[in-house]
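Our next item is subunit A:
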Amino acid sequence: MNFDPFVLPFLIGMIYLLIILSWRYFKWLDELKVSDRAKFIRGIFSLNFFKAIRDVFAESLFHRKVFKVNFFLGLMHMSLAFFWFLLIVVGSFESKLFSKYPFNAPYDPVFFRFFEHDFQNFGAHGWFTFFMDFFLLVLLIAVGLAVFKKVHSSFFGLKKATRHRFVDRLARIFLWLIFPLRWLAESATAGIHHNGGFLTQSTGNVMASFMNLWYFEYPLWWLYSSALGAFFVILPFSRYMHIPTEIILIFLRRFGIKNDKEIKGFANFEIQSCSSCGICISTCQMADAAGMHGQQAVYYLQKLRFKRNFEDPVFNCLMCGRCNFYCPVGIDIAHLRDLNRQKMMPTLKNDHSYLDKEVVVQVENPVRVVYFAGCMSHLRPGTTNAIINIFEKAGVDYVFADKDGSVCCGRPMSILGATEEAQGMIKKNTEIITSSGAKVLVTSCPICLKMFRENYDLPMHVIHHTEFLKMLVVTKRLKLKKTTESFVYHDPCELGRGLGEYKDARELLQYMGNPDRTSFKKKRSLCCGGSLANLRIRADQRQKITADAFEKLTRRNPDYLITACPRCEQTFSTVADRTVMDVAELVEMNMID
Partner candidate 1 sequence: MGELVDRLKADVRIKDSLHACIHCGTCTAICPAASFYDYDPRELTSTVQDIVARGDDKRLIELLSSNYIWYCGECMSCKTRCPRDNAPGVIIEALRALAQETGLFAESEKGRQQLMIKRTLGEWIVDYGYCVVGDKMLLEMFPEQGPNWQWVLDNIDLVFEKQGAHYQKEGNGAMRKIPKEDLDELRMIYKVTGADKRFKTIEEFSKKKAEEMGIQFDESHDCEYFKHVYTFNSNNK
Partner candidate 2 sequence: MIELKGKERIWEKYQKEIPLDRYYYARSCIRQNFWPGSETTFIKILEEELGKTILDEEHHTTCSGIAYHCDVIPQETTMTIVARQFSLMCESGYEHFVPSCITSFGIYTEILETWNEHPEVEEKIKRMLMEATGREFRKPKFLVHPSDVIYALRFDILKKAKYRLVNAKTGEPLKCVEHVGCHYAKMFPDKGVGGAEFPRVLMGMIEAWGGEVVDYPERRTCCGFGFRQYMVQANRGYSIACTKRKFDSMEPYKPDLIVTNCPGCPFFLDRWQYVIAEMEGKVYTEDGYGIPVLTYEELAGIVLGYNPWELGLQMHQVSVEPLLKKIGFEYDPLDKFKVGNQTILTLPEAPGVLKV
Partner candidate 3 sequence: MEETKKHVLIVGAGIAGLEAATHLEELGYKVSIIEKQQVTGGHVKNWFKTFPYFDASEAIINFAERSLSKFDVYNETQLTYAERNDNGFKVNTDKNKQFQADAILLTPGFKVFDAHKKEEYGYGIFQHVITNADLEKYFRNGWPERDNKNLRFGFIHCVGSRDAKSGNLYCSKVCCATAVKQAIEVRQHFPDSEVYCFYMDLRMFGKNYEEMFQAAQEKHGINFVRARLSEVNQNFDNTLLIKVEDTLTSRPMKLTLDYIVLMSGMEPAENAAQLSQIFGVPTDESGFFAPEKYLVSENNTVSEGVFVAGTATGPKTITETINDARSAALAIHHYLSHSRIPTEHGKE
Partner candidate 4 sequence: MAKNKFGFSIHHDRQHNLDTADRNLYNRIALVEPSIQRCIFCGGCASTCTASKFTDLSFRLVSLNLRRGYIDEVKEMVARCMLCGKCTMVCPRDVNIRHLMVLLKKEFSENEF
């Protein structure tokens, strides 16, 4: 078998890497709860296994999602990942085919050109050298792009590049060195032994023309091997850990394994799968509009990885969920944040005993619909009045549960990590709501809606008023006319990304006209800045976010900005230069008998 001492750095590095990885992965898999481990085993022998492989190609090699964000960014990642992959695969075929030894060492494909000079007797070889050189060329271009990105990140659709830690920068240097060194080493060999392809051979000839390659060839291979070795050694401690980890993550996901109550097991795979690409930075409004930095997902995960103090990124976040959507690796960052919020928020001293004493629960004859406006809606009487008028007009058999003041649903508390402390409120509201004997609970507040659905156990349908109003129209109990005014619709975070409710509001609006087109809709919608999730953000920073979002939404100059959340409505109206209203208000305006 081929051997030369210079392969040692590579060999040691690779063995070392394999040990570390397998140790870590085993540990994390072991942390999974029993049921998940079962899923894992079952998954391996299921169709999902192959689906996973397909995903791996799509995401880890072709970086489909990254292409969505920006073509060049996608191209860069794809070239690096996929062509390196090809280099390895094709390389090993080559080494299999042309090795003069029966036994083929793991480093053979990597240093093949050094060991094998003489292929006269193999015709097909020309193709290999051609392809291998081509792959190398693409990789060299990709590295070029990467270097270029360092200076011109905006060109890749990134407003701000990630601030990397030293280890990461070091790792990147080794990574960027690998391919140029391979190129030089192979060229040197080609210069002497004429075994190169269109790229390496030509460079080799040029080099030969002005230097004595006998002196340079060997050291170059050493350097190449050392670069590889060094990269492997540093990889587990750098962001490049994502390269192997993301692959496992994709499998786990396919096997239906999800995040648990604690940050371990699956969470570790997610945390380590972050490539620090920085897409989450430019999609974070706090960074984009308010110029706040250090709290974005990439930094949160970075801090988690390197066990730094992550209090600020945990709490200084709007929890709008935009980063979740844009993350090419699909890491559930919001959830990872929430896990730590629940863990880090101390038990708050609450005394809500007055709720039981003071809040009267009216047990009248049961009705079909119970309407719960929510605290925030009480700041927007326009909306609640509209709803009531509509109900009256449509002859809905309803009761207004929190007519004389609401008991908070508890989400504002739980979203800060104090879910337990909200129990008193949850109990009271459940009592109030169920006492109505209604079949349907309609609320105007997406914040309440999310809470009711996820933290309450209510024996009835829990829906947002948009859904209910749509139903009224569909069942002809409510007729709407087209409006002459133009409007744009804003998806509230909690209703949209939070609960996946996009269609009802839109279908309802369709009866009255077509909302203006905007690129900030559905999963891409913006946060109004009023989020209850962030206590640390300053008022002026909120203002910036709100103003920015409002400007983006009203670019087509609509008459109204329509939304379906009292909080968004309230927040936007502080910066609005045109009417901001709830869908319900528009419906009220366009009711006909």
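These made the cut because all candidates are chains of the complex that A comes from, given by their letters.
In this section, a contact is a pair of C-beta atoms (placed from the backbone, for glycine too) under 8 Å apart; a residue touches a chain by one contact, two chains touch by 3 or more; residues count from 1.
Fair warning: this is a prediction, and the values are worked out from it, not measured in the lab.
A.B. asks: Contact as defined above, complex as supplied: which of the candidates 1, 2, 3 or 4 touches subunit A?
C.D. replies: 4
A.B. asks: Which residues, counting only subunit A, touch candidate 4 once they are in their complex?
C.D. replies: 344, 346-352, 354-355, 358-359, 375-376, 378-379, 404-408, 410, 412-413, 416, 418, 425, 530, 532, 535-536, 538-540, 567, 570-571
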